[in-house]
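This structure is in structure tokens; I'll ask about it shortly.
All protein chains but one are shown in place.
In this document, chain identifiers A and B correspond to the written order of the chains, with residue numbering beginning at 1 in each.
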Amino acid sequence: MTDNPIMLELSGVTKQFGGLTAIGDVSFSTRKGEIFGIIGPNGAGKSTLFNLITGTFPATKGNITYKGESISKLGPEGVAAKGIIRTFQSATVFGNKSLQENIRLGYLFGQLSVPRRFADRSLLSSAREMAETVTDDVLSFCGLADDRHRMAGELAYGVQKTLGVAMAIAAGPTQMLMDEPAAGLNPVETREMGELIRRIRAERGIDVVLVEHDVGMVTRICDRILVLDRGKVLAIDVPEVIQKHPDVIEAYLGADIDLHQV
Amino acid sequence: MLQLLIQILMNGLMMGLVYIMMALGFTLIFGIMRIVNFAHGEFYMLGAMAVMLLFSTLGINYFAAVLLAAIIVAVIGMVIERLLLRQFVGRELNGMIMTLAIAITLKAGATIIFGPQEMSIPRPVSGVTNIAGILIPNDRMLVGAIAIAILVLFYFFLRYARAGLAMRAVAQDWEAAALQGIRPQRIYLLSFGIGCALAGLAGALMAPIYTVSPFIGEVPMLKAFIVVILGGLGSLPGAVVGGLLLGVVEAGVATFINTTVATMVSFALVVVILLFRPAGLMGQSR
Partner (left out) sequence: MKTWKILAGLVLAVALVAWPFFVENRFLIHIATMVCMYALLALSMNLMLRIGQLSLAHGAIMGIGAYTSALVMMSLGFPFAVGFLLSGVVGGLVSLIIGPILLRIRGVYFVLLTFAFGEIVLLTFIEWVDVFGGVNGIFGVPRAQIFGFVLKDKALSYLMALAMAAGGFFLLRAIYRSEFGAIMETLEDDEDLARSLGVNAMAYRLAVFVLSGAMAGFAGGFYASYFTFVSPGAFNFWAAVNLIVINVLGGIASPIGVILGAAILVPLPELFRDAVQYQVLFYGLALIVFLKFMPDGLYGLIGKIRGKRNDR
């Protein structure tokens, strides 16, 4: 995997709020086919880093590129148009629409955002059929087919979170950014979510970067892990090394979290 | 020239004090209930109407009439809050439409009861005081003095009274206040009542200076609106600074150019502030 082309690359990314440095000089790169995890104790700056990559707000310094193109100044829709689709930490769905309509919208929006495909996106029946095919496919891929006609807002929290991932898949990304996919899930759901993420990479060929609080899940599914502490990179390595890394253990002991939980 | 400047400053200060009374209530209601009270000018009008009834029709002492007018307006305001506004707390857009509906209704109701014509009230004091060449009408001076007294009272209420502290707590953080056992429902009622009373007082005080009609509320409402945005929606110190600023700038532009341009300048300022410093001149930008 180390020979695969570089996908997402951050160089010297810094974010200051007022005088406070939330993210200080963070550099790393992910490679094709990788599931890349970002962990860190509370307040380490995980969310800030995530929001910088997704274009929610701009970095103070540094550059972010995807496949060699700068995405630093694109804003959320611009980043999405490059094939990078994010998911949200809380269950974020269009609550007053059916589950399958949510997925159809995910597909539709993904199509809209890529200008060269704009021509296909008409009311032509072929385009409609295409949307239906994709929706059905994503529904079964995520195991949501049974609930397809239910209102998204009425679904259980865990199902809503899966739906959020399903919408992102339907948008047709080459890279997914997941903000705490396991947050709010019980251990069974967390395990299923981890499984889904691995299948997204294996069966869909989508690269994944995820920010996560649940260290157990991250060490289980990620190929490489970045540990963030007080806005700086503490370590980047494979899970086996990260688990034994003295600095990492110390950072986490301070935060009172057992690395070997789960 | 210096004398003219001081005269402008004095005129601006007098108007500014009235603006502050309007703006404080407006901003208090927004800060606590998140409701933009488009009916605020109507409470000003009601205050003026009440003073007309009590003072010129019933012949009650002017000062007692002003006090009674404020109480009447506060009660009307509290009834309206309880019946119509409470369900809109925090639902900004619908709450705003509701206050527009209340404004329409109050104005039409007043027109039906009092008629659309302009009426005047005898002035409780008359004459002009000349201080080293600066002319100040006595009635204006009286308004200014009472306004200052009310503002000082209001300051001490917020600063030291338990209810005042609770109001400030709710304005700052609703949930934290609820955790401390403050019942927001009562605070809403109280703050809407006080906000309306301040508007009613402004109307009652200005009634003898201008004429009274059901339509006099609109201009003070517009002024309050400008002041509150200058100072930052929901900020009490901002309302004070914004009120003085608007009063003085307006008096200046009106003297050297004209009042339409003065209003235009103030609205342009509002647009610029909303775009670049939505928290107002005084507030921390978000």
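Keep in mind that, in the parts below, a contact is a pair of C-beta atoms (placed from the backbone, for glycine too) under 8 Å apart; a residue touches a chain by one contact, two chains touch by 3 or more.
All values reported here derive from a predicted model rather than from experimental measurement.
Of the chains displayed, those contacted by the omitted chain across the entire assembly are A, B.
Although one chain is not drawn, the whole complex shows that of A:8, A:38, A:52 or A:93 it is A:93 that touches it.
One of A:24, A:40, A:110 or A:216 touches the chain omitted from the figure, and that residue is A:110.
Residue positions on chain A in contact with the hidden chain: 54, 75-77, 80-81, 85-88, 92-96, 105-106, 108-110, 112-114, 121, 123, 167-168, 171, in rising order.
Looking at chain B, the residues touching the absent chain are 34, 36, 84, 87, 92-94, 96-98, 100-109, 111-112, 116, 222, 225, 229, 233, 260-261, 263-264, 267-268, 270-271, 274-275, 278.
Criterion: only the chains that are shown with their structure count from here on.
For the pair chain A and chain B, the distance between C-alpha centroids works out to 50 Å.
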